[in-house]
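The complex is shown incomplete by one protein chain, all other protein chains being positioned as in the whole.
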């Protein structure tokens, strides 16, 4: 099942998409206003979210697909977002060209320990339709479309799409600048929904695509498959969770392999669309921060 | 099952008493820190609290009974407490003597509409061991031991013991002063636990007793049975819930029939013990407010 | 000065009206998003709210009066609202006719102790433009327009307009039903602003008026003056605050003297307008709850 957070002026509600359509869970049960409510109840009742949602759907009114246009928000508000790097086969080569200090990427690629890093606080995280940021002091900026793992107390409960916005010019100058290239205003987006882990057979075999448009022209269009990862999701999660103080809800982005070529940089007003098979797609405009 | 909120300096946890002993639910499942967490999960998962708690108990460490001495707090923090009056057979006569305007009590007793009233905000509500208040501007003050109904969105989910502290002198002067006689600092206590509705066969057939001690002397000792009520619990709940904006969690006290005789008034330092069969007992000292 | 809470879909801000116009305080200082923020800062800094607001206004953008149409909300969210009764000279006679038990009103009128009562939780309190409620189980319902005193930890800091909606039929049947006649869904409204105490010379010499319209017809139109009170505001506040657990912010409504005649009752869809000199006016439609 897929869970969406819908919001307008005065209220917020959780909707679920089943094979039969879209349903308003909050209308059926006022105690379920967010994905967090659902997941927490599941953890307490020792059920999975889909089992609980199935029970509520019976009483839930259908939602008209057209009516939710523009009201889809971040599907959850994780206390923190982490991300991983150098996780795809293709990524090795791409990074080899971009940095004078390329050896460190090769080393990570070959090492037992993955690269994971703190990516975003809730205050830096946007949802569908909201602008993602590029830094005014950067001149080479790219989106990084990634499969996002949704974690409840460190356990995988679902999947979403994430965009790990990055300043290549700042990162490229010195690896010690990586946090500045990664953590800034509007540096991350997630959405449009959480696809439950229980309903997704193999998260490491999903088509993923990205397009970038400027003034109506398509500047970038490519696709890949999450099967291209050289690390398992469990390995990446373990690297984040171990020795850490993991919150009730967090998201771990799992790295990218869709990278615009070296000559490309994002500009104010560009539009980024990212899609993953079985989850959906998310659109974000670009703004300078 | 019976649910207790235990608290000390740095943490709060929910415990459950089963026929086999007392268990720390929060230690077994960090998502269950309060009774509210448990009841909300039950409402979302369409289970009752006991069914969920039974699953958690399997992993829960036992708590030593002696170790919780002094750490039992309010079993829940309801957003509001309401109370009912003139609900017991005996109450009619008792009240007949106490007021020049006795006819209004007789009228309520005979009317279809029960008497229910706003009793306490969370800020005026204390738990086991904490002092209940008597007003400095009152010279006739009594406890009113009552069966408390615990409501989730207006539905009965459990039972507790409540003390509806009352200024007889202020109430007796004019019925329009009733709110002043009833709603003031430390005017209400609840505890020691919530007994689940699912595990209590007949809440209107429970022994209830109260003792009052002063300087080691027992000044009052009497018992009654909740079977003495002339209204059903459902009728009282309906009167509170209908036409109202009921919060997620509230408590409705259901009236008293244990009343000290007319010559008795509480004083600073008195100790009140109230017990109800199947729930337990609660002790509160008295302070002037 | 007068403080307004403005809100639309995504944000809430505090505005102030000075003799020079309306200003957006939150735009000038992100730490002042609500009246509570302002009053708390004043209490900490030992200044009054107007002194602080004057400093912020210098940097604050003006707000177009037309632009705020429909976005004025409750000027504050008090933790509780209390109300007083039988406080006006005229009220004595009016009440004398309405109840078989009229003597209790006369007694309050002549007694030292005022009548004050718990009126509303935040969940039952609406703002400008929102519907106030009449109970489906009542057949005689009236608004009670009142001067509202805004209290910070029991001290008067400002004034607002309040509507103490009342079921005369329930109250009239038995004074013990007063809480049911007074405390129910949508039973109270306040607004449109808080007029600072420092800027209002004499709150007990203000014109107050009310009109009620139905289907375009004016059914009621009368005015009075807060100078008609027979109790001082300080006396009423003291009666509420003493022996009580007063929250950081509360509102005390001070009684009414504008009462529709006995033949009148509110109906679904009626429109109530209440104005007080120096504060402004508030409009609420009526709905059945």
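When the chains are written out, they are named A, B and C in that same order, and each has its own residue count from 1.
Note that a residue touches a chain if its C-beta (ideal position, glycine included) is under 8 Å from a C-beta of that chain, and two chains touch if they have at least 3 such contacts.
The structure presented is a predicted model; accordingly, all values stated were derived computationally and were not measured.
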If you put the missing chain back, which residues of chain A would it touch? 79-80, 85-86, 101, 104-105, 107-108, 111, 113, 115-118, 121, 123-124, 133, 135-137, 170, 173-180, 183-186, 239, 242-245, 247, 289
If you put the missing chain back, which residues of chain C would it touch? 29-32, 37-38, 40-47, 52, 55-56, 153, 248
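Simple rule for what comes next: only the chains that are shown with their structure count from here on.
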Please state the rotation angle, between 0 and 180 degrees and to the nearest 5, that superposes the Cα atoms of chain B on chain C. 180
Sort the other chains by how far their Cα centres are from that of chain B and give me the top one. A
Hey, how far is the Cα centre of chain A from the one of chain C, in Å? 47
Using mean CA coordinates as chain centres, what's the chain B-chain C distance in Å? 32
On chain A, where are the residues touching two or more other chains? none
